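Missing here: one protein chain of the complex. Every other protein chain is in place.
When the chains are written out, they are named A, B and C in that same order, and each has its own residue count from 1.
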Amino acid sequence: MREVYFDHSATTPVHPVVAEEMIRYITGNFGNPSSMHSYGRTARKAMEEAREKVSLGVGAGPEEIVFTAGGTESDNMAIKGAAYANRNQGNHIITSAVEHHAVLDTCKSLEKEGFSVTYLPVDRFGMVSLESVADAINDKTILISIMHANNEVGTIMPVPEIGRLARERGILFHTDAVQSMGKIPVDVDEIQADFLSVSGHKFYAPKGVGALYIRQGAPWLPIRHGGGQERNRRPGTENVPGIVALGKAVELALADMKEESSRLVRLRNMIINGVMEKIPHTHLNGHPDKRMPNHVNLSFEFIEAESLVLSLDLEGVAASSGSACSSGSEKSSYVLSAMGVPKELARSSLRLTLGRDNTEEDVDYLLEILPAMVERLRLMSSSYKDKH
Amino acid sequence: MREVYFDHSATTPVHPVVAEEMIRYITGNFGNPSSMHSYGRTARKAMEEAREKVSLGVGAGPEEIVFTAGGTESDNMAIKGAAYANRNQGNHIITSAVEHHAVLDTCKSLEKEGFSVTYLPVDRFGMVSLESVADAINDKTILISIMHANNEVGTIMPVPEIGRLARERGILFHTDAVQSMGKIPVDVDEIQADFLSVSGHKFYAPKGVGALYIRQGAPWLPIRHGGGQERNRRPGTENVPGIVALGKAVELALADMKEESSRLVRLRNMIINGVMEKIPHTHLNGHPDKRMPNHVNLSFEFIEAESLVLSLDLEGVAASSGSACSSGSEKSSYVLSAMGVPKELARSSLRLTLGRDNTEEDVDYLLEILPAMVERLRLMSSSYKDKH
Amino acid sequence: MYSEKVIDHFTNPRNVGEIADADGVGEVGNPICGDTTKVSLKVENNVIKDIKFKTFGCGAAIASSSMLTEMAKGKTLEEALKITNEDVANMLDGLPPQKMHCSNLAADAMHAAIENYKNKNASS
Partner (left out) sequence: MYSEKVIDHFTNPRNVGEIADADGVGEVGNPICGDTTKVSLKVENNVIKDIKFKTFGCGAAIASSSMLTEMAKGKTLEEALKITNEDVANMLDGLPPQKMHCSNLAADAMHAAIENYKNKNASS
């Protein structure tokens, strides 16, 4: 059976070159970067080289990069750190209804601490409008957090415009670039971000490492306490192998981003067009062109998504329904709901996210097996016969 | 030149067997444990097996283990999570003056939020007394946090007694077992701990992974928000390779703990006795026998420790002065100060911490080179001639 | 996460469809996830002679529906009503904890179908 992995927004395999680099810091070079001796110095040097690479990857200075354990930690650090540091300026935060739980739930927890949060609506393509951000700003607003690209539907938000607005109004701006980093250009100056979150395992680095960009001088307070590492912004012995891997992954992503992105757009469009052509009662979720190069999200009427994911899995194709991070029981995606997608269709959505390892043959295989699968499940479905 | 690593309390190399296991999850098996498809299920299975191993290693149930990014995160989670969850019961926390910064600085941050913290003194061996804990308890006390073994001087604290007292008084008990885990028996029931922190890289797992034991039913609140992983206690895509490695490292540590510990005690005593015999004006810091099997801390009068660490480094021996986590500028250890060690001696302290890779030949080499080094530095020292 | 039995019943579900001239029909929605199952019955001498289902739901829901219809076929109505969702899950060699609610769906729909049959007969 052919094995096809179409779930790169959930996580990616580690790039072989990244793995090779990383393994050198697992089987050797194990020093603690805080140690004065040669083991420590070797580790510190590797870590600082990785910091340089990551900073180049987002257009920042190395001292503006703090290594973390992943996207969730970066989001928590950015939002809480900015909120606490600016408490005396105001208590209002603006975000969107379609952010990842790492942002949404952090905002919700801040609401319990006396902050007030506006969750902006999105249009039917999952897009936050600049106007809605402008309208939501009041004189208590201290932070705006809008994601660069959405994980469920792949919509790319107008973050440079939102960033400019925030800067003009003297409000801090955070963007969750977990899905965009390594796939489309991410530049903190173009976005005018004060904080930007990335997560290694979404772009061929391993799980357990990420980074937060903190603009030099941005008012922010650490949310973790300890031995002073990362210039006291994120204490704890540093994950050197992971950090080295993150640096390498950023470097590799930059090297062929343009070519790889065009290649993925082509495969992505093959899937979208192929499915729409072959399978009736199918809908594309997300923006038709302001979408991630690797991102497909389709709703198949009359079918519950999990059963389709399971069918695909049994034929060797890994896909997902909504976000892999959502708990198993949450059936209709809050992102699709916010986009106004009817409940039935929201529960019928299949996410296929492509990556470096995918080929045209993978797409052909999918297009070969999917129509019969959908047909089979529809014939079994209690909601199908009414329309047939 | 012989290469000798005597800094295992700062960090350890990854055990070759642990590395091998881990690498299988870097070069393959990359699924996200939250994913429904086969990639995800394989990852989840590996993670749950590791959780089982870690839980066995501390005498807990698997559902009581939460994976973290390391000791600092575990300490922060335990202390803040317990403090916030029990705010309505009281605001008083008891800890000791010789805890790691991950505990001390977390407590200090809580002081700014209205909590009141007692930092218990220690005796000249670095020991916290049960009586001082009992005396410090008041009706506002909600949490006691005392480390199992001290990282700078190796003293093993009477945590089972403190745990029993806490339990009797209905107060939560956290112990930082970062230094003891994998080296001496750690059992949450014997210690009567409600929370217990461990860090992988201190016992031959890689950097970037740790765990927190949270006793079933202990009142506690998560301090991070996101996608629901770790049953919402620590959201964020799990560091599967690190977690697998942690499980293996615990398993390996348990397998030969007794033998390895006796071996280390013998090497440790060879160093202590050898140095005391060969080098005058030398003092042992920490407890003579309630000390970690692998831990040596000696003060050499008239010598500033960093210059000795550098001399050793130049001869291939990695050692440290005080904690590797302390910032470079902090010269006299707060731990030694709390023990009443005079400032001059506190600045003269060398920490040598042994591990699996050390042999008798390593010790012989140290004992061969150290006396001349000390002598050389003393002859250069502005404080030496007065006494000579 | 699913047992081989679940996968088998998901891949080759037994008794899929609708009975054209059913004696009883029941359709229920799962209060937890909103998925739906429809069960239709043919009853002779108080015995379930034929039973079919259609499900809009997850893999566990489909497999449970399939298994339940297998278990119910040939049983008297009273016997069939005694089948619990635990029975269904057990016959499937278990379901993951977060999927236990899925096995309710089929049993509930059959209960509704039997109810429907009884109501019809009572009124005739």
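Criterion: contacts are C-beta pairs under 8 Å (C-beta built on N, C-alpha and C of every residue); 3 or more make two chains touch, one makes a residue touch a chain.
A quick note: this is a predicted structure, and the numbers were derived from the prediction, not measured.
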item	value
Given B:N32, B:T95, B:S299 or B:S332, the one touching the chain that is not displayed	B:S332
Contact footprint on subunit B, counting only the chain that is left out	302-304, 306-307, 310, 314, 327-329, 331-332, 343, 347, 379-385
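One rule holds in what follows: only the chains that are shown with their structure count from here on.
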item	value
Whole-Å gap separating subunit A and subunit B, where each centre is the average of the chain's CA atoms	34
Residues within subunit B bordering two or more other chains	36
